[in-house]
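Right, one structure below, let's go through it.
All protein chains of the complex are present and in place, except for one that has been dropped.
So that you can tell them apart, the chains are marked A and B in the order they are listed, and the count of residues begins at 1 in each.
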Amino acid sequence: MIALLMRDLKLAFRAGGGFGLGLAFFLIVTVLVPFSVGPQSSLLATISPGVLWLGALLACLLSLDRLLALDWEDGSLDLLATAPLPLEAVVTIKALAHWITTGLPLVLAAPVLGVLLNLPQPGFVWLVVSLALGTPALSVIGTFGAALTVGLKRGGLLLSLLVLPLYVPTLIFGAEVARRGAISMETNTPLLMLAGITAGAVALLPFASAAVLRVNLR
Amino acid sequence: MSISAKANRLWAYANPKKFLETTEKALPFFWVAAALCLVVGLVWGFFFTPDDYRQGSTVKIIYLHVPSALMAINIWFMMLVTSLVWLVRRHHVSALAARAAAPVGVVMTLIALATGAIWGQPMWGTWWAWDPRLTSFLILFLFYLGYIALWEAIENPDTAADLTSVLCLVGSVFAILSRYAVNFWNQGLHQGASLSLDKEENVADVFWVPLLVCIAGFVLLFVALVLYRTGTEIRARRIKALQARERVGA
C-alpha cells in the first residue's frame, strides 16, 4: 500500500504529473473574483470565505479525471486488480494521493489567497480548519466519480455532472464554518457536521468506488 | 397463501416476457384511470373550488404543484428500490424500470419547480428564493440529470445498470445529507407540508378531496408511463441482444 502511495506521489511530482495545476487554478480563480464583482473591500470580505471554498472545490474537481484514467489506459488498473492488494485499499490510496497532491496544497495556499480577498482576521484559522477537514471528503467523493466514469472516452464533463451534486453537503457545511468563523460566530455545529460527512465518506465510499471499479474492469 | 409464496409470484414478473404480456393487458386500464382522475381532479380543482380568502385563485396551482412534488421524491425512491433489487437479484426488468422512471422523475421535478415559481411570484413576490425546499428540489433535479447522463454514456447495458444502481444508492445518501445541510444553511419561507393525515389538516376539505383525486391521477399516470417505458426499454434491450448475437455469428 505504501508502495502504491509513493508511486502515485512520485508520478505526480515528475514531469507531466500535473502537480501544481490545481493550485494555479485556485490562484487564478481567486484573482478573477475581484475583477468580476468589483474591488470594494467590504464586499470582498463578505464573500471571501465562500469564494475560497468554491475555488478550492473546483480546483479539486479539475484533477479528478486523471485520478484513475491514466492507470486505466496503461493497464495498471488490471494489474492492480489482480495484485494481492484489495481494490478498496487501492482506491483509498489513490484518494489519499490525490488529497496530498491537490487538497493539502490548497489548504496551505488558502490563507495567502484570503489576504487577496480581504478575509477578516478571525476567518483565517477557520478557513484552514474547514478546508483541512473538508478536502479529504472532496477527494474521496471525487474518487468515486472517477471510478464511475473511468471506462468512458469523454468522461470528464460527465464526471463533473456526477460529482458536483455529491459535493453539496460538504460545500455547505465547509463554507458555513469558514463564513461563521469570519464573523466570529459559533462554528461548532457545522464543524461537527463537516467532520461527520468526511468521516462517513472516508469510511464507506471506498467500498462503493471499488465496486464500480470492478464493474468497469470486467 | 403464505407471504413467501406471494413474493415468489411477484418475482415471476421479473421475466421480461411475462412482464410484457401482463403489462400489455393492464396498461389500457392505467391510461384510462389516469386520464379520468386527472380530468376530474383538475377540472374540479380549477373550476369548482372556492378561492382561498388569502391567496385568491393562485392557490389552485396546488393541484399541479403538490402531486408533482410528491411524485418527484417518490420516483427517486422507487428508483432506489428497483436499483437495489437489480444489485441483489439481478433482474433486468428492475434495472430497466429504474431507467424508465428517471425521465418521468425529471419532468415531475421540473413541474414542481416551475409551478412553485409561478405560485411563489404573487405570494412571496419572487420567482425564486433559496429556500430549503426549493433548493432541495433543485439538487434533486441535478441528481436526476447525473443519473440519466450516466445511463446514456455507457455502451454495455449490464455495466450501465450496475453503475447507475450504485450511483442511485450513493446519490440517495447524499441527497438526504443535502436536505439536512440545506435546512441548516437557510431557514426558509416555504409553508410546511400542505398535506398530512393528522387531525390538524392544513388544507380545508373542499380543497383536500380534489387534491387527493389529482394525486391519484399523477400516481396512475406515473405507473402507466413507467410500465409503458419499461416495455420499450425491454424491447430496445432485446434488439441489442439480437444484434450482439448476429455479431457473434449465430
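In this text, a contact is a pair of C-beta atoms (placed from the backbone, for glycine too) under 8 Å apart; a residue touches a chain by one contact, two chains touch by 3 or more.
Following the convention adopted for this analysis, contacts and distances are computed from a predicted model.
Candidate names were "Erythritol transport system permease protein", "Heme ABC exporter ATP-binding protein CcmA", "ABC transmembrane type-1 domain-containing protein" or "Peptidase", and the UniProt protein name of the unshown chain is "Heme ABC exporter ATP-binding protein CcmA".
Just so you know, the chain we are not showing touches A, B across the whole complex.
Considering A:23, A:58, A:81 or A:195, the position touching the chain not shown turns out to be A:81 (whole complex). One chain is missing from the display, and on subunit A it is touched by residues 2-4, 7, 10-11, 14-17, 71, 73-76, 78-85, 217-218. Although one chain is not shown, part of subunit B still touches it, namely residues 15-17, 92-93, 155-158, 234, 237-238, 240-241, 244-245, 247-248, 250.
Everything below uses one rule, namely that only the chains that are shown with their structure count from here on.
Averaged C-alpha coordinates put the centre of subunit A at 32 Å from the centre of subunit B.
Against subunit A, in their complex, subunit B makes its touches with residues 139, 142-143, 145-146, 149-150, 153-154, 159, 162-163, 166-167, 169-171, 174, 177-178, 180-182, 184-185.
On subunit A, the positions that touch subunit B within their shared complex are 144, 148-149, 151-152, 155, 158, 161-162, 164-166, 168-169, 172-173, 176, 189-190, 193, 197, 205, 208, 211-212, 215-216, 218.
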